[in-house]
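Supplied in structure tokens, the structure appears directly below.
What follows is an incomplete set of chains from the complex, kept in their original frame.
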Amino acid sequence: MPTPSILSQIEAILFVSGEPLSLARLSKILELPRKEVETALTGLKEHLSNDSDSGLFLIQNADSVELATKGEHAHLIEALTKSTLQENLSRAALEVLSIIAYRAPVTRSHIESIRGVNCSFTLRNLLLRGLVERSGNPEDAREYVYAPSFLFLERLGVGSVKALPDFESLSQDERLHLVTEETEKNT
Amino acid sequence: MSYQVRLEQFEGPLELLLHLIEKEKLDITRLSLSKVADQYLEYVGQESSITLSGLAQFLSIATRLILLKSRALLPLLSFTEEEEESIVDLEHQLREYQRFREQAKKLGERLQAGRGSVVRESFLGTSVVFYPPPQLTALHLRGAFVSVLGEIPVYEKLEEEELSDIITLEEKILHLQNTLSERMETSFRAVTESVESRVEVIVAFLALLELVKQRFVHVKQDEFFGDIHIHRRSA
């Protein structure tokens, strides 16, 4: 395997970061002088735009850089977003949504211990579609809590989660105690 | 005891058996299995922390080892097709387990090696669009939640209860000894009259074998599958 070049290192970092990174930050992470980072950035920019097999390019703005998709792919990105939104909810997504509805406000780890399955992808999808909202957990700053969005409840024709069918009994079902205890034990 | 190993170190019977074979630097063959049979039975006999469900697994393998051992002692003894198959199965199972145990070690090292990949958060920078599934109603949500509740594993509680309900070989041996010191004579059927599971019958049988080995009792069986009469030996 060839040694990873600085270009490939920068691409990986920008890919994950998702937001513009300053040259200073890049040079710190790479442990390289700023001058070298600048040269490598120019190299990466050329490499990406000349490579017709790459769908990405570099946006450089003042002192920051960001990785993005090439402009000519805009219609594909739109098609992707649309198809993601219009997709029927998977069974997993519907289950996560129902847990959020009947147990709101609820943390991700609580949802996961009820379903017994990791659900980070599903949660992102529900957030993107505006079906759920997240806010800081008043009890634990490291975690978010999730609740159905106001618009979604409105669409369901209920004013609050309490108006969901059998809310009283289902939200307090004793089987939930089994996993709640488990979560507490594990933390 | 020449070699002290606490059974708790072993999660299951295959792990124990493989450990014994590898300790003797043997390959997985019939001969090796019959060689380590005694050690296996000894460990299972000593161990007091096996749960009821765990014990069933330990004993199912114990019976096959006893079969192999008896064959080594009595060459004329022929196996039924079913018994033969159960031995072949055991060898196969051990080999498979050995391969995966090796691989698991390598996997653990790789997961620790710090060469992981990372993906990008989905739809970064895309703003939220309210897009509810058109046909979704509150009743669908209710249905989904009910099915989630139905999937919550209640068995975990059950296993905890089982933990408190351990039957060990040692207890059975004591029980047999007590029965025999009250009455000079008893039978296997009488001893197992009140037991509730097959596992307990097997434990009782192993306990009986142990007592025979310790020369505490002698046994007599008049016909195949007939009751086993147990007599206490006079000291």
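List of remarks:
Labels for the chains are A and B, by order of writing; each one numbers its residues from 1.
Operating definition for what follows: a contact is a pair of C-beta atoms (placed from the backbone, for glycine too) under 8 Å apart; a residue touches a chain by one contact, two chains touch by 3 or more.
Owing to the predicted nature of the structure, the values given are computational and were not obtained by experimental measurement.
For the full complex in this file, the chain formula works out to A x2, B x1 (one representative per kind shown).
Note that only the chains that are shown with their structure count from here on.
Per-chain Cα centroids separate subunit A from subunit B by 44 Å.
On subunit B, the positions that touch subunit A within their shared complex are 118, 120-126, 128-133, 136-149, 151-154, 156-157. Contact residues on subunit A toward subunit B in their complex (touch as defined above): 15-16, 18-19, 81, 84-86, 88-89, 91, 94-95, 97-99, 101-102, 114-116, 121, 124-125, 127-131, 149, 151-152, 155-158, 164-166, 170, 173, 175-176, 178-179, 182.
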